[in-house]
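Left out: one protein chain. Kept in place: all the others.
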Amino acid sequence: MSVSARRRFRMLVAVAIAMAALSSAVTSRYVLSTLIFIALNAMAALGLSLVMGFAGQVSLGQAAFYAVGAYVSGVLTASFGWNGWAALVLAVGAGALLALAIGLPIFRLSGLLLAMATLGFGIIVYYVLVNWSGITGGPSGLTGIPPLALGRFRFDTDQRMLWLAWSLLLLLLGLAGNLVDSRVGRALRAVHGSEVAAEAAGIDTLRLKLGVFTAAGATTALAGSLYAHYLTFINPSPFGFAYSVELVVMVVLGGVASIWGTVLGAAAVVLFVEALRTGLPLLTASHGAPEYEIVAFGLILMGFVVFLPGGLASLRKTP
Amino acid sequence: MTLLEQLAQYLASGLVVGGIYALIGLGFVIVFSVTRIINFAQGEFVMPGALLMVTLGDRRLATPIAFLLAVGVVAGVGALLERAIHPVRGAPPLAILILTIGASIAIRGGALILWGTDPFALAPFSPGPPVWLGGAMIVRQGLWLLGIAALAFALLWVFFTRTYAGTAVRACAINPRGARLMGIRVDRASLLAWTLSGALGATAGAVIAPITYATYDMGLMLGLKGFVAAVLGGLVSPLGAIAGGFLLGVLESLAAGLVSSAYKDAVAFVVLIVLCLVQVAGWIPWRVAEEA
Partner (left out) sequence: MRLITALVLSLSTLVWAIPSATAQEPYRIGAIFSITGPGSSLGIPERDTALMLEAELNARGGIKGPDGKLHPLKMVIYDDASDETKAVLAAKRLIDEDRVTAIVGTTLSGTSLAILDTVQKAEVPLVSVAAAIKIVEPAAERKWVFKTPQSDYLIVGVLVDSLKARGYLKVGWLNVDYAFGQLGWIEFEKAAHKAGLTIVANEKFGQKDVDMTPQLTRVKAANPQAVVVWSIPPSASIATKNYGDLGIKAPLFQSHGVGNKRYIELAGPAANGVIFPVGKLLVAEQLPDNDVQRPVLLAYARDFEARYGPRNTFGGHAWDAVRLVVKAMEKAGPDRAKVRGAIESTRNFVGITGVFDFSPTDHNGLDRRAVTLVQIVDGQWKLAK
């Protein structure tokens, strides 16, 4: 194994051990739940990070894939009694297929237009979720989604979900890391460096970028599927444009194209929101923490683009 | 109601809403054509225009004074934003897009703190029942909107074609390097473009507040639809954006009236995607601009 691959493997193992320890030592469902949401968000943002870092594109509609994953899993298991894992596989496939279907026509566009097209796509998916109420349950959503299970072992407690979510996340991080180190990864980095030069070297940049986008659709859909099984209830409202922006914030915070940076970014966003909410006292006027949170988000986003474009990950000393 | 009367009503309603989109779309075009930046915060220029109009107008100051103040303040915000982006204007366009997304969030949050979540009503500029034309009704404020929009377009046309400053801005839009060679200060043009776009957004907000109420989060949807209007005009043509705005408003109205009200809001985004696909297939010869 190369040096960076060995380091990465050690990191993965270390985090896995930490999470296993936490899941048995910590009894507070609140802390466990926070960690679960960090993992889900990191999974959703991971694909976006690759798209932004390597394909050099911004997807402003990534929440749509999260929704697709959640709804395919939710509907198949709650309304049609499918096995949870089969539905999950189908959900991931649906995410990938949808990304491919959207990507094929729009990836030839220039960056800004592509971003706006993904925005339009994301919002349309949201409206379909709201209006196709026969299948999706409409705005009032879908209850009674069963938890995932292995035989009689059900993933229905925070401890077990923590285990599942982080195992899958670490697996994905490992895969992503290997990808970055492989031939494909080198080609991706070439594209990131200079698309023209990469084309000149014989790399099919369009196919590569499309591949990254498809993989991103799949990983975000996986996160969505887990979300559905964790909450056992889904409705359209978490899957709107605001969540797409939140994912972009996570990626920018963590650093585009940095695998671990995405986890940092997701953790930072989730913890920041929680810390604000519980740290600032609730005032009796209609001002509360979430309003300051919104301004802070915006300023952070602006600040990072201007002052720290590499995100938090760039603070680490380069290997 | 006969079908003709219905159609007339859809048209009338669509034109009023379209006027809003046209004003916002124009703001996008002015900034993009000079700086090649998509200003995601354009919608968030509309919102403070409306809220300031409510705070300043409505029995506190006379309507025209409140209007000019509101527009002036937001024009200043636009200029401030330009200065904030100035140090990183060489960054990749996507990074700047994210920057403007951050700005839009910050502005919305600021409005939330200042005005809270409540919607605010505003009296129309002139009282009176709606006007009836051929079976269709238009509220008086709608006429104000169309009138002020027309005035704004006329003023801008005069500015861009008859004044030195305006022609200089146009030169930058057509060819920044050439303009610089001719001695035109490109960053002055950029500042002017952003200021104008702030003023346009605020104008839209101030005039529609009596129709739509002023809320801290009204800017997002309006901004997105105004963007679609701008894209309909190729992102670089002011006339195209204006036409695009009215076209979008009428399309939405017809879709809701003739097809189904459920997907009315989705119309704009379907149009957006169709336009992007058309650009890919190269069917329509007008240029949807690339970055410089």
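First chain written, first letter: the chains are A and B, and each begins at residue 1.
Everything below uses one rule, namely that contacts are C-beta pairs under 8 Å (C-beta built on N, C-alpha and C of every residue); 3 or more make two chains touch, one makes a residue touch a chain.
This is a predicted model, so every value here is computed, not measured.
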item	value
Options A:24, A:83, A:182 or A:237, residue touching the unrepresented chain	A:237
Sole residue of A:130, A:164, A:247 or A:295 that reaches the chain not shown, by the stated touch rule	A:130
Missing-partner contacts on chain B, residue numbers	1, 6, 9-10, 13-14, 16-17, 20, 112, 117-119, 121, 129-130, 137, 139, 208, 211-213, 215, 217-218, 221-222, 252-254, 256-257, 261-262, 264-265
Chain not shown, touching residues in chain A	11, 14-15, 18, 27-35, 37, 130-131, 133, 138-141, 143, 156-158, 231-233, 235, 237-238, 260, 263-264, 267, 271, 273-275, 277-278, 282, 284, 286, 288-291, 316
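We take it that only the chains that are shown with their structure count from here on.
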item	value
Chain A-touching residues of chain B, taken from the complex the two chains share	38, 84, 87-88, 91-99, 101-110, 112-113, 116-117, 220, 224, 227-228, 231, 262-263, 265-266, 269-270, 272-273, 276-277, 279-280, 288, 290-291
Residue ranges of chain A touching chain B (in the complex, touch as defined)	52, 56-58, 105-106, 108-117, 119-121, 123-124, 127, 131, 241, 245, 248, 252, 286-287, 291-303, 305-306, 309
